[in-house]
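A single protein chain has been omitted; all remaining protein chains appear in their positions.
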Amino acid sequence: MNLFIEMSKITNVFPGVIANEEVDFSLKRGEIRALVGENGAGKSTLMKSLYGMIQPASGEIRIKGELVTIKSPNDAISMGIGMIHQHFMLIPTLTTLENIIMGVTPVKYGVFIDGKAAKKKVEQLMEKYNLHVPIDVLVQDLSVGDKQRVEILKALFREVDILILDEPTAILTPQETTVLFKMMKEWSAAGKAIVFISHKLREVKEVADSITIMRKGKITGNAINNDITEHEIATLMVGREVSMKVEKTIAVPGDVVLETVDLNVSDNQHLPAVKDFSLKVRAGEIVGVAGVEGNGQHELIEALAGMWSAKTGQMLFKGDDFTHRSIRSRMDIGIVHVPEDRLKTGLCSEMSLWENLISGRLENIKFSRGKGLFFRFKSIADFSKKMIEDFRIKIPDHNYTLKTLSGGNQQKVVIARELSREPQLLLISQPTRGVDMGAIEFIHKELVALRDRGCAILLVSADLQELMNISDRMIVMYEGEIVGEIPGEPYDENEIGYLMAGLQKEVAK
Amino acid sequence: MSLIKNNSKGSRLMPILVPVAGLLVALFFAAIFILITKNNPLTVYGTIVKSVFGSANGITSLLRWMIPLLILGVSASFSLKGGLWNLGMEGQMYLGALFATWAGFTFVGLPGPVIMIIGFVTAAAAGFLWVLIPALLKAFFSVNEFITSLLMNFIAVLLTDFFTIKMWQDVSMGGQTLSTHNIAESAIFSKIIPGYSWHTGFFVAVIILLIYWFVMKYTALGYRIKTHGFNPRFLKYGGGSPPRSIIYSMGISGAVAGIAGFVEIYGVNGAFFTRMFSSGIAWDGLVVALLGSLQPMGILVSSFLFGFLKIGLLRMERFTDISRSVVTIIQAFIIFFIASQGALQTLKIFKKKG
Partner (left out) sequence: MSEILNIELVAAAIRMGVPLLFAALGATFVSSCGMMNIAIDGSMLVGTFVAVVAGFLSQSLAVGFIGAGIGGMMLALLIGLLIVKLKGDGIVVGIGGNLFAWGITVFILEELFRMKGSFTASPVPSFKAISLPIIENIPYLNTIFSGYTLPVYLSILIAIIAWIVLYRTPIGLIIRGTGANKEAVKAAGINTDMVQIACFAVSGFLAGLGGACLSIANLQGFWTENMTAGRGYIALCAAAFGRNNPKFVVLACLLFGLADAIGIRFQVLQWEPSFVLMIPYIVTILMLWASSKKEVL
């Protein structure tokens, strides 16, 4: 038969969660199969159990008709399965070559690394599959697209027949995505099978031969690409009709709230990350910042929020310089920050809900007597209950820790705490990363409502669709500079993509 | 960090259950070593229980040893809650004891309680200043406080040698004893039951434990220390200052360890002599804190249990030929037990679901 892989009745269990429940999945030679579903639907888990990173609690896996148990990635690789992870599994301090040959290193005299032979073999692969990456450069110095190519080369070096790509386009520009899709089609034509995990329906429609849809750990649909519409897929993913567009009126911008003048910020390697950055954000508007991640957006927001200091230049809040003010005094004047990484910065998941909610307001007379000497547990509890209700946080009560909450609920806790500060300027980064669709809808509505109450919002997101949906105008960052300003809808995705890739000059032609 | 667990509903009993379980595990392993010495572990344990709880002398001696264990347990907890390792408690305790002694024989003319207060403050200050070195290095240069604070112990002990022998030696006995002058009689903690070693320093220890409980539960200071322990970046994001939290949490820990030295001098010894505390007394405090899950109730229970075990075994040495090193081995097993607790819990969850 032509079936490469048959997974039947796979069940995966994590403490407290059933990630996959009796899932069947199969793959044919030369097929590009899209696996779609929301965050947390169990797509990655299913594929990790195929790749041996986790052992299914029950179920069978057959490869080329043969019943197998895959105990480790090593087993998977020897059976011809390779996986490209969403978060790169690369070692930044080693070179491209060292990363590719790790674990399958050619040796000479029995013990030493045979650098020459390894290099030759990798270069042949690069030729054959048209994947060119600088070979002796440290991986940390490569571009995102190059890093992904290193990942793919790593798999090809191990001579796999099946490639699992976990959300490969999340970090690519539209143009890079096109290149990737072209390559995927070439590989499938050459007989390799591909699993393409994604939640971007448009891309799925563009590249896949067939589509498997998952929701809450179960398969909700299998279809040939041409037989199903985007809308039908979305309904199967979410389990109800979703409005993909946020309802909002045209913005009525007021006075300038945030102004930066020739702002320069360095990254933690002391290299310039934000360069001569000048921007104005007005009350009552959402300014979206587009750009491939790592082009200074992170440093910009960190500097504005006070987490990181600017090198030169000025930041003005309603005309007042706040460049050298502390985080706390920024909070006091109404500058509020929702960080990109909730687990590293925005929350303390080991602490309870109430402890997370009082962060930044310990000395507030409402929450403690004597400026932080004695907490008022009664009013803290009341406040927490109000937050649970207003922001629809699913949690048994306010004494629970946030560890077991879903990404969406955790994000709601951050949003609840920060929005309840009544911000005049909101700096918000990746507001819906790793968040389910219901929560995305909720968060977008809250942001628009906040805008309508006259707040100035600076929104950074890697999700271009999100930016186009809720921004009133957009800027594009490339290598720390503003390379494009788009005054408002309609947005041209291709144009933004070119700008994100740093090709503004060609656009000008 | 896996050590610091949040006290959600199901874990109310944890601070008591963990020390008891830890003790049982340690007793089991200790039995192996007692068997090697060709003694019957059960007889030995029976004798220990009898020797400690069978007489007023035994019980009061246990309560007397709980005093430094409790104080050092709180000291360790203050740093561990902040996610920091103050392993310099031994040195801080030595310096606290030394300078409290200095205050005790320098201000002889003053009323007893005043001398005690001066001694208390000097000891706390000595401990605080000594821990400040690793704390500042950690706060402003990210130097691993674990190793620096530990190495500071060796320096501290050598420093007390110098002060005792070269500066404040009591030469009345012909310079034969390596100890300082005695502190004023009036400043010594009175005994709770006359004739037994249990002294009123016990209440100092209990008050320190209560202060720890209050600070951690009700104050912004405690909140910040705790937040620093879990996630310093979250603390900074919420407008707090990680360096300041490091100094608070290490500093308080050092001051409390210094106070432990003060209580030992003013409660028991009356003078400082070189190498007076058994090396490893600070490890005792660490074990008490870890075994008590850094919870006030847990610290109380584990200082009692561990105190019992330690005192009992040390008393054993007098009657049998069992080496006192069994105590150290037991300590090691308790620590292994605590460290692998996380693993035990994970296993339990998997069994339930799988």
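All chains are identified by letter, namely A and B, in their written order; residue positions are counted from 1 within each chain.
What we mean here is this: contacts are C-beta pairs under 8 Å (C-beta built on N, C-alpha and C of every residue); 3 or more make two chains touch, one makes a residue touch a chain.
What you are looking at is a predicted structure, and each value in this text was computed from that prediction instead of being measured.
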{"item": "Omitted-chain contact residue, chosen from B:Ala31, B:Leu132 or B:Leu151", "value": "B:Leu151"}
{"item": "Selected from A:Leu67, A:Val111 or A:Leu271 as touching the chain missing from the view", "value": "A:Val111"}
{"item": "Options B:Ile16, B:Ala103, B:Met116 or B:Ile338, residue touching the unrepresented chain", "value": "B:Ile338"}
{"item": "Hidden partner interface residues of subunit A, rising order", "value": "51, 53, 72-78, 83, 85, 88-94, 98-99, 101-103, 105, 107, 111-113, 154, 158, 268, 307-308"}
{"item": "Residues of subunit B in contact with the chain not shown", "value": "1-3, 33, 36-37, 85, 87, 133, 137, 140-144, 146-148, 150-155, 158-159, 161-162, 166, 232-233, 236, 242, 279-280, 283, 286, 290, 321, 323, 325-336, 338-340, 342-343, 346"}
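As a convention for this text, only the chains that are shown with their structure count from here on.
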{"item": "Touch list for subunit B against partner subunit A, complex", "value": "4-6, 8-9, 217-221, 223-224, 226-227, 230-231, 233-234, 236-239, 346, 349-350, 353-354"}
{"item": "Interface residues, subunit A side, partner subunit B - complex", "value": "13, 15-16, 57, 305, 307, 326-328, 331, 337, 339, 344-348, 350-352, 355, 358-360, 362-363, 368, 371-375, 399-401"}
